[in-house]
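Working notes, structure below.
A protein chain is absent from this complex, but the other protein chains hold their places.
On to chain A.
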Amino acid sequence: MKKLSLLFAASLLASPLALADVVVIGHPGGPDSIAANEVRDLYLNRSKALPDGQSAKPFELPEGNASRAEFHDKVTGRNDAQLKAFWSQQVFTGRGQPPEEAGNAAAVKAQVASTPGGIGYIDSADVDDSVKVILTP
């Protein structure tokens, strides 16, 4: 019985992590919030600036990452193959470069925390006070 309740308590603790949503994070010096369509414009090469006017530096997680899939599903509506085809058209017609990739959530957080205008997305469980959450899509 004791074991069972322990298991139950553990699962309660674990479940918010397992179900955590992807959140959009920004550099502490950037705006406090951003609209989902402004984030989409940044990640689909339609805009280069944050709502407060400063130049934006978006960061992307690598292909195959679960948070990346969730973010793009909610914000840009595109999967990895579509994104790759989209960016190859943008790049080779000189319209722009895709967001820089950072290897994992910790790297995205470190980049966003240290880059003025930095914006990224990570699992809400990985957020700490080096960055701020500016949108929960």
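Keep in mind that, in the parts below, contacts are C-beta pairs under 8 Å (C-beta built on N, C-alpha and C of every residue); 3 or more make two chains touch, one makes a residue touch a chain; residues count from 1.
Keep in mind that, in the parts below, contacts and distances are computed from a predicted model.
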Quiz item: Which one, "Carbon starvation protein", "Lipoprotein", "NADH dehydrogenase subunit L" or "Porin", is the UniProt name for the chain you do not see?
Solution: "Porin"
Quiz prompt | Touching residues on chain A - with respect to the absent chain | solution = 37, 40-41, 44, 46-49, 53, 55, 63, 76-86, 88-89, 91-94, 97, 100, 110-111, 114-115
